[in-house]
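Below: one structure, written as structure tokens.
Entry: chain A
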Amino acid sequence: MADNWGYVLAAYALAALAFGGYWRRLARREHELRQIIAARGARRPQTPYAS
Partner candidate 1 sequence: MTYARRAWIVLWKDLLVERRSKETLNALVFFSLLLLFVFQFTLGPDRERLTAVLPGLLWLGFVLAGLVGLGRTFLLERENDCWEGLLLAPGDKSAIYVGKLAANLVLMGLVEALVLALFTVFFNVDLGPALGGLVPVLALGTLGLAAAGTLFAAMTAHVRARELLFPVLLLPAQVPVLLGTVKATEALLAGAPLGTVGHWLQLLAAADAVYLVVGVLTFEFLLEG
Partner candidate 2 sequence: MLTQTLGWIAAVAVIAGVAVALGVAPREATQGNVQRIMYLHVPSVWVAYLAFVVTAVASAVYLRNRAAATDRLAHATTEVGVLFLGVNIATGSIWGKPTWGTWWAWDARLTSVSIVFILFLGALLLRRATEDPERAARSAAVLAIFGALNIYLVHQSVNWWRTLHQPPSLLKAGPAAMPGAILAPLLINFLALGLLAAYFVTRRVRVLAAEAEALA
């Protein structure tokens, strides 16, 4: 029966995938957003006055 180590590793691998995947999604989204904000900052016109 090999003491079911396969199941243990499967469970931990699944958790690693889930948590790792979530971490990657957060990292990617943050990167994306930083680019958008940076691009917007560069494109913003130099008018200091509202009217």
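Heads up, the rule we're going with is that a contact is a pair of C-beta atoms (placed from the backbone, for glycine too) under 8 Å apart; a residue touches a chain by one contact, two chains touch by 3 or more; residues count from 1.
With respect to how the candidates were assembled, all candidates are chains of the complex that A comes from, given by their letters.
None of these values were measured; they are calculated from a predicted model.
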item	value
Of the listed candidates 1 or 2, the one touching chain A in this complex	2
Of chain A, residues touching candidate 2 in the complex	1, 3-5, 7-8, 10-12, 14-15, 18-19, 22-23, 26, 29-30, 33-34, 36-37, 40
